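Single-structure report; data block below.
Now for chain A:
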Amino acid sequence: LGGGGSGAETNVGMVYALGGLGDEAFNDMAHAGIQRAEEELGIAYDNTEPTGQSEFGTFQSQFASSTDPNYDLIGCIGFAQRSALQENASEYPDQNFMLVDAELDADNVASYTFREHEGSFQVGHLAGLLSTREFSHEGTYSGTEKTFSSNPDEKVVGFVGGKENPLIKKFEAGFIAGVEHADSEIEVRTAYAGSWNDPGRGQEIAGSMYDEGADIVYHAAGATGGGVFNAAGERGRLAIGVDSDQSLSSDASHTIVASMVKHVDTAVFNAVQNVVNDEFQGGSTIALGLDDEGVEPVIGTEYEGEIPQDVLDALDSSRQAIQDGEIDVPTEPEN
Partner candidate 1 sequence: MSAPAVDLRRITKQFPGVLANDEVDLTVERGSVHALLGENGAGKTTLMNVLYGLYKPTSGTVVVDGEERTFDSPRDAIDAGIGMIHQHFMLVEPMTVTQNVVLGDEPRKWAGLAVDREAAREAVAELADRYGFDVDPEATVGDLSVGERQRIEILKALYRGADILILDEPTAVLTPQEVEELFDVFDELTAAGKTIIFISHKLREAIAAADEVTVLRDGRNVGTVETDAVDDTELAEMMVGREVLFDTEKSPVEAGSIGLAARDLVVEDDRGVRAVDGVDIEVAEGEVFGIAGVDGNGQSELVEAITGLRTPASGQISLDGEDVTDASRRHRIESGMAYVPEDRQARGLVMSYDLTENGLLGSQRAPQFADGGRIRWDDAEAHADSIVEEYDVRPADANAEARSLSGGNQQKFIVGREFARDPEAVVASHPTRGVDVGSVEFIHDRLLDLREDGAAVLLVSSKLDEVRSLSDRLGVMHDGELVDVVDPAAVTEEQLGLLMAGERPDDVPRATVRAGGER
Partner candidate 2 sequence: MNPDRLPDPIAGLLGRLVDASAGERLLVSVAALVTAILLGGVVTLVAGVFAECATPIVGPFCYNPLAVYRYLFLAPLFDSFVLQETLKNSALLLFTGLAVAVSFRAGLFNIGTQGQLVLGALAAALVAVWVGPAAPSGPVGGALIAVVAMVAGAVVGGLYAAIPGALKAYADANEVITTIMLNFVASDVAFFLVSAYFQKPGSGSVETRDVPAAARFGPEIALVMAIALTLLITYLLWGTAFGYDLRTAGIQPDAADYAGVDAERMVVTSMTLSGMIGGLGGAVWVLMSVGRWVNGVPSLGFDGITVSVLASNNPLGVLFAGPLFGTMQAGSLSIDFQLGVPRQLVGVIRGLVILLVAMPEFFRTLGVRWGMGGGR
């Protein structure tokens, strides 16, 4: 809990996505953004972690109706809050909201979306390039020395999703397109765990992919994704994290060759800053993509300097191509 009700000028209420803080991903990124705002802008904030879909609306209106303190901005983290916010935005027309990951056309809501497919394309491209060449990294997993390497003999990479919803399909689609861009012969195995909180199953799913020849698995599965890193660690393979630079927080950081970082922190910080500066962008949607560093592939801390230059160059050029509109990244997997 933040320092609620302190004498700060600006108060922000945060409603996080399911999965809660400590997911070392999406929610923690948002948290980082508000913490930065607290530090740099001197605002105060309160956190709430809904545990069910139906609690979003409840928390939103709880903040909105509060008078002590009076919240200047309510940060709604996650697409799943959109429908609830639609109601609350009209219920509380004088309250400023920010919505992350979905668009909402209301004067008191600033929407921030990300072009996750673009970032996913980039990490897909990276995976495709590494998968077909000799690539290895000396590191540790679970206290023992280990080599983490690609498997050039097999043209297989994997993707693990949490639940199969439209947003996660954007990740999947972008990733597949990116892999294909690198080498159209590479097979992308995809599976959904059906749960955001089952790392045990995530580990088995990713494990099955590695056993089938995959060398790099990308996940967009919340806490379930923790299992993906473990599976990579056990087998000396590679993985790609999501939302934040997961190599910073994961115990299996040596498996995380890169992360598709979604700068929710930037979005949150910007939104708060706008409010503080009286420049709240209500009614508009800010779509953050590769060009505005809303999404970007971030090389894992253990892999800095180890990625071959030609790969980095190729990534640069594909980013340029996306920004220039030469590559049109799909938002839905073909299937």
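Keep this in mind: contacts are C-beta pairs under 8 Å (C-beta built on N, C-alpha and C of every residue); 3 or more make two chains touch, one makes a residue touch a chain; residues count from 1.
Here is how the candidates were picked: all candidates are chains of the complex that A comes from, given by their letters.
Because the structure is a prediction, the values reported are computed rather than measured.
**Student:** For chain A in this complex, which listed candidate touches it: 1 or 2?
**Tutor:** Spelled out: of the options 1 or 2, chain A touches 2.
**Student:** Taking the complex as given, what residues does chain A use to touch candidate 2?
**Tutor:** That would be residues 1, 3, 18, 46, 48, 52-55, 57-59, 61-62, 65, 79-80, 82-84, 87, 101-103, 163-167, 194 of chain A.
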